[in-house]
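Here the complex is missing a single protein chain, while all its other protein chains stay put.
Order as written gives the chain letters A, B and C; numbering starts at 1 within each chain.
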Amino acid sequence: MTLLTLIVLAPLIGALVAGLAVRTGPASARWAALAATGADLLLAFILMFFVRESPVATSMPWIPAIGAAFHLEADGLSAVLVLLTTMLGVVAVLISWNEITRKVHAYHVWLLLLQVGILLVFLARDIVLFYFGWELMLIPMFFLIGVWGHEDKLYSAIKFFLFTFTGSIFMLVALLYVYFQHARQYGMYSFEIANLLKTSLTETEQWWVFLGLFIGFAVKVPLFPLHTWLPDAHTQAPTAGSLILAGLLLKTGVYGLMRIAMPLAPAGATAFAPMVITLAVAGIFYGALVAFSQRDFKRLVAYSSISHLGFVVLGLFIGNAAGWQGATLQMVNHGLATGGLFLIAGILQQRAHTRNFDMYGGLWRHAPTMGAFLLFFAMASLGIPGTGNFIGELYVIGGAFQFKWWLGVITAFGILFAAAYSLRVFIATMHGPESPTIKHMNDTTWVENLAMGILVAGLIVVGFVPRVVTAPLFYPPDTMVPRDGREPATIAAIRPGQIVIPSLPLISAEPPPASFSTPEVRK
Amino acid sequence: MLQHGQPILWLIPALPAAGAALIFLFSKQMSGRAAGRIACVSVTLCFGWVLFCSSLLLTWPGGNMLFFHEKICQWLDAGPIQSDIGFYFDRIALVFSIIVSGVGLLIHIYSCEYMDGDEGMRRYFGYMNLFVASMLVLVMADNALFMFVGWEGVGACSFFLIGHWYQKSENCVAAQKAFLVTRLGDIFLLIGLLLCARLAGVSYLNMSGFAQIDDMKSVAEFGGIQGSTLITIAALLLLGGAVGKSAQLPLQTWLPDAMAGPTPVSALIHAATMVTAGVYLVARFHALFALSPAAMLTVAFIGAATALYAATCAIVQTDIKRILAYSTISQIGFMVLGLGVGAFSPGIFHFFTHAFYKALLFLAAGAVIHALHGEQNIFNMGGLKQPLKGIYLAFLAGAASLAGIPFITAGFWSKDAILWSALTTRYGNAGLYAAGLATALLTSIYSFRLVCIVFFGNPRKEHHIHPPGPLLSWPLYILAFFAIVAGFINIPAVFGAHPAWEHFFTPVFGEDQAESLVHSSGYEITATLGSGALAIIGALIAWRLYAPKREPIPAPASEIGSVLTETPSPYRSSLANDLFHGWRFDALYDALFVRTFRIAAAVLGWFDRTIVDGIFELAAAIVRGFNTLFLFFQNSRIPRYALVMLAGAVVITTIVIMSIPR
Amino acid sequence: MNNLLIFYPAAVVAVITTLMVILTRNPVYAVIYLILSLCGVALVFFSLGAPFLAALEVIVYAGAIIVLFLFVVMMLNIGRVMNEQDCLRPSRKQMILPGFLVIVLLVETLMCLFAAAPVNPAASSISTKALGQALYGKHYLGVLLSALVLLIGAIGGIHLGRASSCPDTKERSIHAPR
Partner (left out) sequence: MLPAEQALILAAILFVTGVIGVIVRRNLIFVLMSVEIMFNAAGLAFVAGSALHGQPDGQIFFIFILPVAAAEVAIGLALAVLVFQKYRTLDLWTIARSREE
């Protein structure tokens, strides 16, 4: 199937065109980028259509000497994330339309290359290719922050780069260990994830492998104590940079946990689960509280990301289908809603030249459309029903409740904290007496409205039809058998035979009540 | 418009939702008045459709149709969380949706004049329509999780509308407070729903799934807690949601501040409909509550305590809307008391009559405020009987109904039914009854205090009175009519009438409805006459204290009490002061929670910047130390490089010499 | 013996003049000392039986390359400026480490020299003809590469010279006209 190759190539071609057109005006780069991302979005929709039946894959030899192959494959999870990526890609180009005036061509080249890297991460089924995509994301982001960022851009760019890069070294070591173990056991060198999954590792080995992978991915997520690069990077990045950073780059960390770390070392994941759950829950509250104390719009939203991602990681590690679905939903919703908040922050910064809440206030009068969008995104961020966030959080809380009731209760209060900072964003900006800084504020342009409209539409669709996200995770539905055959079936197989989400014994230790008749997994 | 003989139910919330969508999407192209017209039309259509559905349900051939049910599609599907998008129209939903759309329609019409010329008129009507749609989803959802959509939706609309005049910071803070406090309750509700799903399977969350209610009793244990205790816990968690939404103790503090919104908003959201969602919730989950006497007792106790509490606060307020706000809290307390003593249908009946007379009072108060150009302090009013004759009469009808003037008002019949139940059902006791009676007396006093001060005597301040137009007056007259006659559909049987309301709800509540244990008609008539007499005594006390000839209480002009700054109380006595500030709950919560939260946030913010970031900065500093070390070799001066090269050459040569075999 | 008569004085001259190159303050003097030093080395070549190289040394090295230095020094007219800035004697502390290292290096080099196995002196000196044959026969590739190096040097010199003669050129070449 060449579809996947096309999906990866489309932004690359766009980058080439935008780069070669450097002698023409800036419009050429913008249109080239828009065409490339638009085409990519279209392809992603087609992909969504195909993966309903079966996974789509393409493979060709790449570096046979070490057993690396150019192997792309899309199952439900990948397809959903690819759709999110391409969607945010279009939004990123649109939102940069008026904002970026300096070195427009180079900017779009980096933006599109970034998309290539993200797509590779989401689609690669080969460790080398995955790692290539993983590192490819770093460089464009580094330049997007470092060149087009705001006042403290260099510091933030370097901090971002160092954190992620350090993490990825741990990840590489763990992956190479599995690679050589596999080679020793099977007598052939292969970087195929599917092959590596067959490697049998002892519990101790799994512990160490998971530790390495976890450090690499947790930095990217970012999990609570490793998060400090995030607020800086978000604050300094240009609008589209923040959007993609929040919407996609963080998701690659979660995706890595889902796709690589947990299946590769299930025993390790089980051993780490209590610690990770603790960190995730701590992150939910910590992020929310710290977000509330911020004065800087983008910093606030950045800390709220930590809180939201806490939900995602929690959903992953409670190890039941509800949590897993909730985590996936929450990834998509967070990308859309927090992305939307970053768009507004960027638009405001571009107009008012400040991100400080003290300088805002009473904006609604001048910018009712922006106000409406901000209101929607703030409401989505606090999880109002009707937006996808509510369902994502509900699933995670429900899953946590199913896992340990007190965990669900604690987590539920995270929503209250989310309400506190989300309302603060809205009220500090739009409400209150009119601030002199924004006396001549213009309302949003139609390009910006279009960009934000896409996000709003996505959130509402997910809010009322969450099955568009969760249904592709289950196919064929009857293959969802737990790896060890234990009851209840707390395991959602992403793809039969290849990747099985580890069943955490923590959960199955607790038998369901007698009258609990609902099937755990969808029939 | 019919599907398998049933009316299409989704049209009911869809019509106002479509109106809201229309207003928001084309708000730049339309005038405020056009938005008002669209909103009114959509709510009218909605009301018409509700009436049509209701008449179909009531006149169904055979007469035993209890509900319409319509499943639209599957919505949530994850383990224990199963939910559809679907609508369920039974008799509870019927009553609530008639009130929501009917009273909503009158208030929409009223708003067309009241809000005329307001800058945010389009926004206002958009949110009002959205509110009506959400509220209808709330009362018509076919399962509890879908109901939660409406539940949160009305909360959000309430937030938007309280903060309608957003340029005053205190309005925004009030809006935020309302949202956060109710959300605290919502979290309890959510946990309660999850627990219910866990206990009896997801089907329990379906409104039509009450047949399986007995499964609840068979639940063994969960998390180390016995089944019967679990049912109490689940019921109490749901009660938490109801308490938050309905402004009951201890989460009542948001409602008085919510009066910052426009008056029609207060009438619709904070009096007639949204705040009674808690009543709806308890009534809807009556089967669960009926399983746990402890939970019922808690409900009744909270209701009685809130009723009494709010009545004591209402009696000293100076702001006309705050009086009505406390009165609303108090009256909802009555409803909750009714539910708690197992009198579900009287509880809903009180909701029904209260919706009319409280909406009427708010709208009339709004008309007064409108006529006086925004004056809200009752001590700046007075003598308005003549210039605002129509409004006066309507207000008087509402106040009489609120006070429960016997026999002729709706409020009397509904309140009396609750009081009687509180005394005589198996859940009731004398304490609850006494609290109810005391509240009734206080209610009567503050109602007529309001009437006396506002409408009688001489004007205390010169006002240029702006006469109300027809759109402002006619909704008042219609509501006044219902505030008087709505009670006649449930006159108790001892008076020789036919209690149609009781019979209407008998199939819904069935065994859960606690019947009176006393079957003495003389006793019942005595009690009724007693409570009626109390209302009249209260009115007389008010007349004696606030009679028009007497000097008015010298009251400083005080703005509406806001959350930002504590309003200076007009009273000298500290007791009156404490009452004026709602028993100082605000100060307590502020010290306990708000300040703690802010301090925690600030401390953690500092912690993140200094400690967490500091650890990584330390690592960076170590690297920087190496940097300065290596800078000796790389200081961008050629001689230094040459020196280093020389040293390198020396080292290599030394190695070579050492390695020469000797 | 003849050779040694030439060798020793030439070596002494070369060492002394070389020292003067790095010790003198005036760049013009330094260049002239360098030329002298090169001439001394040329004589050493001669004494070692390489007359052709001795000629090359004088003609190409001293005559062409070093004279370039002279041109630049005169062109920039920096004699006075340099005298002030280029303080001849670094402080003694600064000299300790390089001095020590240099002495160590020298000693070690000499040790290497004496440690090597003695070589039988070659009988005949190499004729210019043999040199030419080896150069264009065995080492023709090196000749081509040298040509390339010279070409690159020339191009580089020209380019840098252009940039220096017109400071704006560089700016303009980046922002190419549209």
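Criterion: a contact is a pair of C-beta atoms (placed from the backbone, for glycine too) under 8 Å apart; a residue touches a chain by one contact, two chains touch by 3 or more.
From a predicted model like this one, the values you see are computed outputs, not experimental measurements.
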Would you mind listing the shown chains in contact with the chain that isn't displayed? B, C
Cross-chain touch to the chain not pictured, restricted to B:58, B:73, B:642 or B:660, is B:642
Which residue numbers on chain B touch the omitted chain? 635-639, 642-643, 646
Need a quick check: the contact residues on chain C for the chain that isn't drawn. 3-4, 7, 11, 14-15, 18-19, 21-22, 27, 30-31, 34, 37-38, 41, 44-45, 47-50, 52-53, 56, 60-61, 64-66, 68-69, 72-73, 75-76, 78, 81-82, 85-87, 90, 95, 98-99, 102, 105-106, 109-110, 113, 119, 121-126, 130-131, 134-135, 139, 142, 145-147, 149-150, 152-154, 156-157, 160-161, 163-164, 167
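Note that only the chains that are shown with their structure count from here on.
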For chain B paired with chain C, centre-to-centre distance based on mean C-alpha positions, whole Å: 94
Could you tell me the distance, in whole angstrom, between the mean C-alpha positions of chain A and chain B? 36
Taking each chain's centre as the mean of its CA atoms, how far is chain A from chain C in angstrom? 63
Listed in rising order, chain A residues that touch chain B in their complex are 163, 225, 227-228, 286, 289-290, 292-294, 303, 320-322, 325-326, 362, 364-365, 368, 372, 375, 379, 384-386, 390-391, 394-395, 397-399, 401-402, 404-406, 408-409, 412-413, 415-416, 419-420, 423, 427, 430-434, 464-467, 470, 513-518, 520-522
Please give the residue numbers of chain B that touch chain A in the complex, ascending. 24, 27, 73-82, 85, 119, 123, 145, 148-149, 151-153, 156, 159-160, 163, 166-169, 171-173, 175-176, 179-180, 183-184, 187, 190-191, 194-195, 197-202, 215, 218-220, 222-223, 597-598, 600-602, 604-605, 608, 612-613, 616
In their complex, what parts of chain C are in touch with chain B? 97-98, 101-102, 104-105, 108-109, 111-112, 115
